[in-house]
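First the structure, then my questions, so here it is.
Here the complex is missing a single protein chain, while all its other protein chains stay put.
Chains: A, B and C, in written order; residue numbering restarts at 1 for each.
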C-alpha cells in the first residue's frame, strides 16, 4: 500500500478530523509491530497456545471422488478458538492494543462471529468491551449475543438504518470519536479506513502462510485454485495473500448471490454490475449504492456476507484481474452445506459454504492430479437456527416451540 | 490388563453368548492394531489433518493470578473437530472398523457429543450409522440430534427405563446382538465389556502424551496435579494415562455431585459411599444401585456425566489409591463456568467444568511456581440451552419464545 | 444332576418337552401364580422364572417391559425367591430361575445357590455370565446340584460349543437366532444345520428358544430339539387376554 493507505484507486482513510491523531498513532504502532519480528513471534505463540494454529488442511477424499475432478483440500479455520478465522484478527489487534496501552475495545459484528471473537479477546486481555450489532442480526444470531454477554461484553443493538452490519459500523465509529483517547476500535474485516484493511489482512495472512506449506506437504506442489467467501474480505485476503506471490494459482472470491444477482437481493459487489465506486465508512471501494450515493439494502442467508462494501485491497486485485469473483445463491449454499456434512462430516458456516459452492462447480472440470483449496472460514454450529430454518426441520421447530411454551409459563 | 480383560477386580466381558465371537475378533483386531506402529501413525495423521491434534495447552494466566496459587494450564480438547475429546475415540475405532471390513456402526450417546462424533466419523468413513439416545437426552440436547441427522445418521430415541445413557447402551447392545455380523458398536467411553475400556483409553491416551510434552515445554517439568471430569472415564483415562507413569503427579477425577452427595441426586460412584460393586452393561465396576442390584436414577446438570457406572480401570486405580476422586455440584459448576468465560474467554462444556471446580478449590493452596493441568474435555456451545436455563437468561428465553411463536404459525 | 435326570425321564414319554417363561411380579405375583397353575395343569415340563433386572440387555421389548414394569411395581428379589420356593413346593415340575448376573452377584453367589438348593429350584440361566467369568458360581452350582444352564448361539463356533458344554449342565439353551427375545424365528435350513452343529457338540438335551410362538413352531422343532421354549408369547397372551387364556394356549401347542 502507498503511505496514504491506498491500493490503486481504492482505500484511503476518509475519517473525521477528531480521529486523525488516533489513526496516526495506530498507523505508527502497526508499522512498528510489523517491523518487529518479536511481535509476530508473540502472535504465533498466542495463536498456537490459545487457539490451535496451525489449523489443519483436510483432504476431502469423499467430496473429491464424488465430483471426480481435482483433489479438494479444506483449510480448517473452523477449528480456531471461537470457531472462525475472526480469532486471528482479534488476537493480533489485542496484542497491539496492549502495546498502545488502551484499556477498552469496541467492535461491530454482523454474524456475531467477530463480536464473539472480540469479546473473547477482551476477556483474555482484560479489556472493557462493547459490541455494536444491528438489531436484525441480534435477532437472528441470539446465541452469539448470549456468549458475548457471558464473556463480559456489553452488546448494543443498533436500531438505525438497515439495522445490520453497516449500521453497527457507523455506531461503533460514533463511540470511537467520543472515547478516542481510551478506546481502540477492533475492526472486524479488511475494510474501513487505513491501516485497517492492510493490518487485518496482515494478521489473517497466517492462514495462507500455513496453507501453502501444508499443501506442499500433502500434494507436493501448489494448488491450481484457491476459493474463499468474501464478506468484508478478511478470510479471503488471509488465504490469498501468500498465494498472490505464486504463479499459476488462480484465486477465486465468492460473494453472496442471495436470491440471485438478477433479483437485486444479494451482496455481490465485485461480481455482477450492481456496485459502483464510492466512499463510505471511511474508505473507498465498490459499494452497493444508488445513483445519489445512498447505500442499498443487501441480502444473504449468511449474516457475515451481508454487507454493502468490500475490502479495498480486493477491489484493487479485482481491477487488476488478479482475483476472479463469483457468487453463490442462498439455495446453492444450503445444497453444498448438506453435501459437505454428509460426505465429510464437516459443517461449514453459511458464509464459508459460499466458497464450497463455487469449488464444487469447478472441481469436476479439473484433472484429478491437481489440487484446489477451499478456505473454510468458520464452523456452522453457530448457524443452527438459520440452518434448521433453511432445512425447515420439523423436529427442531417442535423442540423450539416446546421450549418457548415452557419459558412462557 | 489381564488376558480376560480384568483390571484388578474390575472389568471383564459379561456378554451374551451371541456376542462371544465378535468380541473375540474385536479383541484380536485391537491387539494387532496396538502392536502395529503403522496403525498408530495412521491414527496420528488422521487426527492432525481432520481434527487439530495436537490440541493446545493454554496457560490460564488470569485464572492463575485470580486464585494466586499454582499456574493453571488447560488442555484444550474443546478444539477438536466436533468440539470434544470424543473425536479421538471415534476416529480410532473408525480406523479399526475399516480394518474389520464392517460397513455399519452404532453408538449410544448421553450428552450427544459422542453421537455427533460417531455420526461425523461414519460420514467421513462412509459407514451407515444409527445412534441410540435416551429420550430425556434427545429432549435436552436437540441441537446435537439435529447435527447427527444432518450428517446422515439415524437417531433413535430410547423410551425405556430412565430414558438416559444407560438405556441407550442397552438398546445399542440389542441392535448389536441382532446385527452382529455387519455392525460394530462404537462404544463412547472407557466402560463396557473388554476390550472397550482398554481400547478407548488407548485412543484417548493421545491427550496425556501431548500434555506431558507440552507442560514440559511451557513449565519445564511435571505438573503437581492433573484434573479431569469423570463420566464413563474416557477423557480422564486419556489425560491420566501418561501421567500414571510419572512420580509425584497427583491425579484427580471429578464426578457429578449434582444437587449434593447428601441429596442422593448425583452421579458420584467413586467418591461418596452410595455406589457398590456390581456387574451390568457387560462389565464389573462400582455402580449406583440398590441392595437388590437394580440400577438407580442418577442426576447431573451435565448429561455426559449422568451415568450409573464408571470405567473399570478407574475403579481399579481408585482401589489402588492411584487416583483421588472428588465431586462438584451443579451450582459450583455454573460458578466455575461463569468465571472461566469472563477471565479467559473460554467456554468449558458443563462436563468439563466439573474438573475446573475442583482445580479452583485447590489452586490457591499450591505454590505459584508449580503447575496444574485441567483437562477441558469439550466446549460449552453445545450446552447453550442448558447453560442459558441455568443462568436463567431472560433475553434468551424471550428469543426462544418469539421463535416458538413464529414456528407455531 | 437332578434336572437332567428329570428331563430325560419326561422326554421318554414326550417327543418334545415344553419350557415356559414368566417374569416374576409381572403383571403381579397373583397373576404369576395363576399362570403357573395353568401351565402345569396343561403339561408344561419346566418353567423358567425371570427375576426382573433394571438392565435387561438381552431381552426384547415384551420381556424388557415386563421387567421394568415389575420393578416399577416394587418387586424385590426376596419376594421373587419366596414365590419361587412356593411354586417348587406346590407343583412337581422343574423350576428354574432366569436372571442377569448382577442380581446373583449382589445376593451372593453362594447364598443364592444354597437358597435354590433349599427351595428345590433346579437350575439357573444367566445370559450375561459367560462360563469363564465366575469359577465360584459354577463350582458352587455343581456342588449343590443346581444346574448352571449355558447357551449356544448360531454365532458360536464348534470349538466354542465344546467349551460351553464342559462348563454347563442340565441342558443347553440354543438361541434360535441372532438378536433379542421376542421376535419370530425362521426355522429354516440354516437353522437345521445350526442345530446339527449343536448336537455334535454336546450330549446334553437341546432346548430351543427365541421366537417360538405356536403349534407349528413346536411341530417344526419336534425330532430336532428336546425342549421347546415359549418365552414372550405367553406374556403377550396374558397382557392381551389375562391368565385364564394360558391353559388353552399351552394345551394346543403339542396336541
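Just so it is clear, a residue touches a chain if its C-beta (ideal position, glycine included) is under 8 Å from a C-beta of that chain, and two chains touch if they have at least 3 such contacts.
All values derive from a computational prediction rather than experimental measurement.
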{"item": "Displayed chains contacting the withheld chain", "value": "A"}
{"item": "Touching residue (missing chain; options A:90, A:106, A:180 or A:310)", "value": "A:180"}
{"item": "Sole contact to the chain not displayed, among A:244, A:279 or A:390", "value": "A:279"}
{"item": "Identified contact with the non-displayed chain, of A:37, A:101, A:220 or A:291", "value": "A:291"}
{"item": "Where the unshown chain meets chain A, residue by residue", "value": "4, 12-22, 160-161, 166, 170, 173-174, 177-181, 276-282, 287, 289, 291-295"}
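Following the convention adopted for this analysis, only the chains that are shown with their structure count from here on.
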{"item": "Chain contact topology (line, ring, star, complete or other)", "value": "line"}
{"item": "Remotest chain, chain C as reference, centres from CA atoms", "value": "A"}
{"item": "Gap in Å, rounded to a whole number, between the CA centres of chain B and chain A", "value": "33"}
{"item": "Averaged-CA centre spacing for the pair chain C and chain A, given as whole angstrom", "value": "66"}
